[in-house]
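Shown below is the structure under consideration.
A protein chain is absent from this complex, but the other protein chains hold their places.
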Amino acid sequence: MAEEKITYRRERIDRGIKARADTIFVISSYRDILYLLLPRVLPVVALLVLPLILPYYWSKVFTHTCMIALLALSWDLLASIGLVSFGQAALFGAGAYISGALNHYFHLPYGLAILIGIFGGATLGSLLLSPVVRLKGVYFAIFTLILSLLSPRIIESTDILGGSHGLAPIALFGSDLVATYVAVGAVLVCLFGFRRLIDEDYGAVMRAIRDDDRAVMSAGINIYWRKIQALFIASAVGSFAGAFTTHHFGFVGMTVFSLDYSILPLASAVLGGAGTFAGALTGAMILVPLSESLRAVGGLRIVCYCIILIAAVVYLPEGIFHYIARKYHQFERVVKV
Amino acid sequence: MEAVLIYGIITSMILSLWTVGLSLTYGISGLANFAHGALYVSAGFISWSFIHYTGLPFALSAIISILLAGLLGFGVYWGLLLRLRGIIFAEVIVTFVAGVAILQFLLWKGLYGYEYALPVFVKGTVEILGIPVDYQRLFIVGFGVALIAFLWFFTHNTRIGLAFRGIAQNELTAISLGIDSDWIGSLSLAFGSALAAVSAAVVLPLGLIEPNIGSEVLIYAVCVAVVGGMESIPGMILASFIIGFGQVVTATYWTPRCMTVVPLAAITLILAIRPSGLLGRFKELEERV
Partner (left out) sequence: MEGKPLLKVERLTKHFGGVVAVHDVSFELRAGEFVGIIGPNGSGKTTLVNLITGFVKPDSGDVFYRGKEITGKMPYTIAGHGIARTFQMVRLFHSLPAFKNVVIPLCSPRVKKLRGGKYGERDDVAIDLLHDMGFERDSFVPYKMAGSLPHGYLKRLDLVRAIALRPDLLILDELFSGMAMSEVASTLSMIEKFSESGLTVLMVEHRLKELFRVANRVIVLNFGQKIAEGFPKEVMEGEAVKNAYLGTAEEG
């Protein structure tokens, strides 16, 4: 008597809710609506609730995560138009120093200082980087890297803006809780703002420039001006993060240019999935708490997330967010054959 | 005045030595190796390790470090970068991050302190134009000139060297002529890494081995390469002299505190005015139809 061989086969079935294209859904029941809405609503609710329930130390980590998330979101925006930045720390530092100096030397209230910090940083960032925008992509990466590496060295050796001691004291926010909610608010505004932007035609032009800028030029669009606009927005966001942090800690020094602020956003965005913005946030939510818990090992934690980043690029180039999104829309089951 | 001249020349040669590995790798395969500084420090550390743990003489340790660096470069390309061809900017991201990881690792392991130093080749000083110059620095200048001359000859007169230049100028044509672009890519990274190790062996004896030097080398190498024109050896020399003398003149006649502004000013000016570099071959950088 022959033994019947039972084999199993893994089936991957689409939920059948998409029609025509990835972005058009066919909704036929409240359950479908819930299914689509839940992944969008849940994280927002979580973000809004967390500041209330986290203990003090982790609340600080949470705020720091929001700042890194802002840098990651601005990195993602630049990447969407084809600009890869290795110098998010430079944007962060620009906003931090402008706002801190205004408060420290001129005693401007922190609200005004932050506001000027945002616009000052945005202007400075787009001004300095606009010549590079005409060149091959690698030059942008190089120049942003140089800026972020040289700025602290210049500040240290020329002893301006407080030199290696930094500037202190600097006005703190009135209430920690309010400050945290400002941070969360900024993250949500950027996240949904950028997603809206990229889905609109403005964002389509950005992605077209990334795909083939010559073709966009032949369509009558000034790609350099578009890139500068993207730079302005990204610099504004990065500068806000820096300005906010300055008044959150009450101090600004060369540490604002530290590699952490360049690599963590990069790693977050790549790990989470470049181009999705939600991925950048996801990546930050994973990596920053991880990096904090690794503080005990000192410099080794940077090595850790460098390794994570490389692994992500090699093994999961689409990023975690895309992966999860894909899995959400499909489910696998094992069937007997 | 003589001091400016002497120190200017020395600084310029050091800058050239720092840049040559990076420039060559980019010139051949278009790969901007942001791990250049990390390789530099690592090579010095490897040399030092061999000297202290196995008692080998410096020259031998240096040669081993050069070979290991070359192998590492080759291995990284084959094992890692090859997989990433096609994913935009993945190569740049990975080399940058790898470089940072290496330097942070060395920092964590405690690579700072007076015992981490490489021995000088010849001790002693000599007087030139009334300025005392130690033999090591003299050696650096001489070695630098010889190395650059050798590289110039190599890329213009040998088969591999000409293949390198062929790929650099037009990859598709070179491939259709039978030159294997992957091979050349890995060779170029190996070559660049080896050159980084060479300059480490020659220049590190001037000071201590510490991870911070990695960032410094990367910054200066990138600035010199961009200012001179990424694919051009004469451009690199010119740029290193401009930045080198710029630094020495600034330090002497103004204040040493402003020295770090020179490379930033140089790279900003060049990118704004003449982006392909002073002697860059591809004048129409913006036009790549």
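Chains here go by letter, A and B, matching the order in which they are written, and residues are numbered from 1 within each.
As a convention for this text, contacts are C-beta pairs under 8 Å (C-beta built on N, C-alpha and C of every residue); 3 or more make two chains touch, one makes a residue touch a chain.
Just so it is clear, the model here is predicted, and its values are computed rather than measured.
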- Pick from A:112, A:127 or A:219: which residue touches the chain that isn't shown? A:219
- Note on the structure: The one residue from A:112, A:204, A:290 or A:311 touching the chain left out of view is A:204
- Task: With the missing chain put back, which residues of subunit A would touch it? List them for me.
- Result: 20-21, 24, 200-202, 204-205, 207-208, 210-212, 214-223
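Everything below uses one rule, namely that only the chains that are shown with their structure count from here on.
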- In whole angstrom, what separates the CA-based centres of subunit A and subunit B? 32
- subunit B to subunit A touching residues, read off their complex: 32, 34, 80, 83-84, 87-90, 92-94, 96-98, 100-101, 104-105, 107-108, 215, 218-219, 222-223, 226, 256-261, 263-264, 267-268, 271-272, 275, 285-286, 288-289
- Task: Note which residues of subunit A are touching subunit B in the complex, please.
- Result: 82, 84, 86, 128, 131-132, 134-139, 141-143, 145-147, 149-150, 153-154, 157-159, 214, 259, 263, 266-267, 270, 297-300, 302-303, 306-307, 309-310, 313-314, 317
